[in-house]
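One chain of protein is taken out of this complex; the other chains stay put.
Chain IDs A, B and C follow the sequence of writing; residue 1 opens each chain.
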């Protein structure tokens, strides 16, 4: 990595971005990634709770990287090119309309713009959707499957962390039409996926030496996965989704089980994934997927094994990077016409 | 719990047991449990590696509880009533024949006597089975499903930890004949299930912040589960088994997915499990299964949820207790005509 | 362990106890331990939050062991022999006076009766002490140092978890007068020591891959340790106490550093500890102290090493057992004239 100051001189225009909801994990992670992005300047970060405090005093890891003070709202949006909305579900839909009206591009990291069907949204989220117009136009921000739509998009719904891992794991087989229209997803997430607000389930004494199934069969990423897959697969797939909390901080492993339709060898499977991901920067097809290989990076790994008349596919990523803020920056790059990997071209920790 | 010395006086005869392979985790755990069992005296513990050392100097947690020195072999078996064989696979079958000849009951905690078919054993374990005669007679030591056979048995094959969790989770639905003959098992185990020998996969830096699939589709508990289930279910079930290592020390959660055959409501499922386990001491049907609720005890929890046309069943236990040494003591109690819960009647930690 | 039902018949009188504050970790742990105590019957458990719920539905690990319903208050105390008060600081002093008036023995697990000096209490706890009379009479419940006072005591202040580990580690050297009157205590605790209420510091994403110093130099166990030590050592020792949270659920390791006064060899140190603890059931002097060796038991380990002109002493225990509820039961046994180890005579997990 290089001193951004050295590099920036080479660019005529720095993109100016804002972050609404800068206190939470995804907001902080956005600032962390963007702080070393050569083409971007963070112009504003909002926080209700920490308004008036310096960002680096709240997120001490940003000391020396982000020299801003949290404000309650973005006071002056006129010189912003793009805004990341990292607020809870239900809040984002109140922020996005004004941005769209002012011609500011937006990436929403909540669930508000992921489900194109207003009725489905209301059934799963339990409240009305107040911005159905923009909902129609939002592009689902998974570059490996919707890259063309993302180029030039004005509003992007950044995918959920679980949904990203599942779609990356399952997409190739679904597109190839070689598996049944039914998938069982047994997903495991680190605790940072639950956000920064302390709760019983993420209390260390509760989860630190356990694995905890939750929202069994009724997690909101279920319709998200189904809707996204419908758009690129030829037919509807039904998802049975069982998330489980594991005692790690960052990382998701989703294990996805299909019935094979017709004949399918391991070689066929390997070829399908290599074809899908061989040219990708951030998604890899490997023999032994490893959270540690991708953690702290925008990379994801997939693996797929034929087991008799079934096949299991794994998807592995860092829920805060490829599962949230890193993917949002990848989308931003595409929306702005930048090289997709700008600011994201660093490997996972390995250890 | 009471001072064993106080209680023992009330019994005319103390059962004398030996433990072959006392250094490993299951051997130490047997000693830990038996040291407070009111009817049992540990007469001998063997260890190749620690022969000549005091047990309490190797297993410091047994200080004040086990006053023995490890020997290389059991020198004098004539006054033993029962021997636990806690050696690696392949070693047990060399120890058991002599015990049977001397009329000493035995419980094997390895995989040597779990697969009744010699050919299946050789295919999965990669070496010949040298004791096919006793293999025929070994009873599979899962009391909740084979209690009658265990009473008075001479040789018991103690089930594998994964297998126990899966059979407890799935058995009721399989027996009831309400699900398809096909189950997907996504199992997660703590690291103590891998034993005491350091290895790359269980090196803390490798697994401490990860979840690692291994032996995908070819773990030896697959045929064990299938064979056990065949004996009490009316038909053959095919198991797709994917084990995964999680960063906890003790505990297993197995998530088992079935297709429903015909109609099956949540109420039906609840009734099936309550009927199966309502009278059991150690196996419970609950809403929210929790490893912490059972860890350090011989208790197991099951849960089962209807999800559309599928059902997911969970099995939770401590892999070293109900998944190994505790269950072995439960079997011993049955073999000796003692109350099944003697020496095991203590709750899980909760926290 | 044996079926309590079998054993109880042998006793003419079962001690009837109540637990005020049965929802928290120490309240649940008391119930867990007492449920298999051969001489005790839990007659009542209170909980403001869970009043009306069955204990085993709140603490699912107690299913089959505790058949009670939480009540808001103990309605009928007249047949109780002893009450454990497991409430937060400041609440216990409102419960204890009534118990004393009715002639019911009490063990307080909070800090309310640990600091005999009202002024010191008020300075460290920040509110007035409303029961100074009973405060004078409370015995500090560390049996290894105050056993004689505990026999027949009416009110016991159960020590803090950190304090217990430090006093066990340091007491022998302090009593022997071979070290300076100044000790640096670097203590590390698992997260269950912080209780059941979710908070930022014990949120898994905060503490799960970290070690967090807190209350540096101003933790309330500092005066507790100093006061307790004053009573058995010949002179006042000043404690510099730095607690740190580590990502384990149960367990404390306190590392205590002294300057040596005069000559002191490792052999001298070994002799001092062996003399102090050689006859104890629950406290051991070992070469390599291990949390796993004592976790889930009432045992503690100490170790002490001469390092030039300094000496480091370690104290290790399970903060919920020897550091709280187990020690409270040990005190109860002494108060009631029972064998001190009754109901506590089981080893640590080891693994």
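Everything that follows uses one rule, which is that a residue touches a chain if its C-beta (ideal position, glycine included) is under 8 Å from a C-beta of that chain, and two chains touch if they have at least 3 such contacts.
Bear in mind the structure is a predicted one, so any value in this text is a computation, not a measurement.
Engineer: Using the touch definition up top, pick the residue from B:26, B:202 or B:301 that touches the left-out chain.
Structural biologist: B:202
Engineer: Of the listed residues A:62, A:229, A:307 or A:328, which contacts the missing chain in the full complex?
Structural biologist: The single option touching the absent chain is A:62.
Engineer: Which of these, C:15, C:56 or C:255, touches the one chain of the complex that we don't see?
Structural biologist: Answering carefully, the residue with contact to the hidden chain is C:255.
Engineer: Tell me which of A:35, A:50 or A:237 is the one touching the absent chain.
Structural biologist: A:35
Engineer: What chain A residues would touch the chain not displayed?
Structural biologist: Here the touching residues of chain A are 1-4, 7, 10, 25, 28-29, 32, 35-38, 59-65, 192, 196, 209, 249-250, 281, 284, 286, 288, 290, 292-294, 296-297, 299, 301, 320, 339, 341-351.
Engineer: So which bits of chain C touch the chain we can't see?
Structural biologist: 184, 186, 188, 205-206, 209-213, 216-217, 238, 240, 242, 244, 246-251, 253, 255, 257, 289-292, 295, 305, 307-308, 310, 312, 314, 351
Engineer: Of the residues in chain B, which ones touch the absent chain?
Structural biologist: Residues of chain B in touch with the missing chain: 25, 190-192, 194, 196, 198-200, 202-205, 207-209, 247-249.
The criterion applied here is as follows: only the chains that are shown with their structure count from here on.
Engineer: Starting from the mean Cα coordinates of chain A and chain B, work out the distance between those two points in Å.
Structural biologist: A distance of 41 Å separates the two centres.
Engineer: Hey, how far is the Cα centre of chain B from the one of chain C, in Å?
Structural biologist: Each chain reduced to its C-alpha mean, chain B and chain C end up 34 Å apart.
Engineer: Hey, how far is the Cα centre of chain A from the one of chain C, in Å?
Structural biologist: Distance between chain centres: 46 Å.
Engineer: Quick check on chain C: which residues sit in contact with 2+ other chains?
Structural biologist: 25, 192, 196, 209, 249
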